[in-house]
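One structure below.
A single protein chain has been omitted; all remaining protein chains appear in their positions.
Right after this comes subunit A.
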Amino acid sequence: MTVIPLKQPSTLQQDVIRLEGIVKGFGGAQALAGASLVVRRGTIHGLVGQNGAGKSTLIKLLAGLHQPDGGRIEIEGQAFDRLTPHLAEELGIHFIHQDRLLVPTFTVGEALFLGREPRIAGTPFLDRRLMQRRAAEILNDYFGVRLPNTALIGDLSTAEKQIVQITRALLNQPKVLVFDEPTAALVRREADILFRLIRRLRDEGVTIIYISHYLNEIEQLCDHVTVLRNGQDVASSPISETSAAAIARLMVERDIQDMFPKPVVALGDEILKVEQLSAPGKYEDVSFTLRRGEVLGLTGLLGSGAKELVRTLFGLEKPASGRIDIGGRPAHLSNPTQATGRNVALVPEDRRRHGIALDLSVKENTSLSSLDRFTRFGFLDRKSEQREVDALIARLQVKASGRDALLRTLSGGNQQKVAIAKWLSRHSEVYLLDEPTVGVDIGSKVEIYTLIGELAARGAGVIVLSSDLPELIGITDRILVFFRGRVVREFASSEATADRVLAESTGSPEGQRHVG
């Protein structure tokens, strides 16, 4: 008797997810033009591609948030015309979306259990105690962190919000877990925790789809990788048969010779001087100077005070004592208008809240901070506004259907480019860039680094905050490391290594040398 293996939906399929020839357009713009993705059970599958390649769109089809125009969806061997969010959840597929916001007025416990709150048996009342205990258990077990259950989401840092989102997905005991750029908001220590978690989940049998622009993460973490370009899959292979450089080449169709093009710029006068600046509980006794043409890096873990200092320089927080001089004159910065009045620009970390407005167009977002330039007697000179915007879109390779497209319709990385573009059309003297390349693809990162070099060459002083240490070291002249509110170490970037900077920022330097 011969055994003929029958393909039965009930048997365990080797491929959990098969997406084939998926087509999806948005009113004329083709986001996916026949993309395929096949994911093996129990693997970590990387999905990469340039900004606007269609990664998030593909994932949203899987989540039932968009409907495909064409193509095949097969999950666990079962074919579907389309998925709904409910169906995806029933199939055990869960998501950490790139752009899903948590409700800021919820508590951590509520955010975690929203939609399937446990109830006190036989009553319609929520069992808050149970909710909060389970939340704490999961946070502790998977992340080794403690978040007060009563903390408001709005008060959490970006990284903590992300942890809440991931924890929320884990509560569902997922079969497939999809991460869309999870580390974009995380500092390295937190990212390490995430990687350990992802490997542990894979070993427990969960299938992972992982989207990232950090190709070395893909190389280290993933078992398999698929590259999307212009809405189509251009390659898919086991990670052992490829490399970060090869992936980058497939994505951008060219070799990246110099990741950190840094021009040599002669330093000019002092443009910014910070003296003994203190804000209790945030930072203490911070002093430094920034010269024209200089790119200064700031780094530190969450709560180290670096971010708060940058906010202070943009008039968003008030120092308790100390002094700020800009261009040799004292600056009293009690709101952003005063800061921009002194030619300070800020690209904020939280782009969706502060950097760009999703319901304004590319043009309206880009010119918002420099409307003066396009105004004559109160009237907008729309021609010159359009010219400037078009030039910036081209320069930063913003992929959009046009300057009148709403930011809502742009991919995450392209939104970030607009958040940067809006400050380029205004000639500032001090640029504060907080995580400027979050979510930006590798080719456009190089373009942004080039721009930063140009700003410096033009005579501006630039301060960069980044948790991407190779980036920080590659594009700055000097680096100040913050730890518990103080500057604990200053590096010349040419002498810094990621490990040394990291060691200082975690408060465990090799030696005990300190500045000052």
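Here is the rule we go by: a contact is a pair of C-beta atoms (placed from the backbone, for glycine too) under 8 Å apart; a residue touches a chain by one contact, two chains touch by 3 or more; residues count from 1.
Following the convention adopted for this analysis, contacts and distances are computed from a predicted model.
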* **Chain left out of the displayed complex - its UniProt protein name, from "ABC transporter permease", "Cysteine desulfurase", "Cytochrome c oxidase subunit 1" or "3-isopropylmalate dehydratase large subunit"** => "ABC transporter permease"
* Structure fact -> Contact with the hidden chain, among A:Arg168, A:Arg202, A:Lys422 or A:Lys445, goes to A:Lys422
* To do: Consider the whole complex, including the chain that is not shown, and state which of A:Gly70, A:Pro263 or A:Gly328 touches that chain.
  => A:Gly70
* **Touching residue (missing chain; options A:Gly300, A:Pro348, A:Gly439 or A:Gly485)** => A:Pro348
* Asked: From the list A:Thr337, A:Ser494 or A:Ser508, which touches the chain that is not on show?
  -> A:Thr337
* Structure fact -> Among the options A:Ala246, A:Leu368, A:Ala457 or A:Ala503, the absent chain makes contact with A:Leu368
* Mind pulling the subunit A residues that touch the left-out chain? -> 23, 25-30, 33-34, 67, 69-70, 335-337, 339-341, 346, 348, 353-360, 364-365, 368-369, 371-372, 375, 378-380, 382, 406, 422
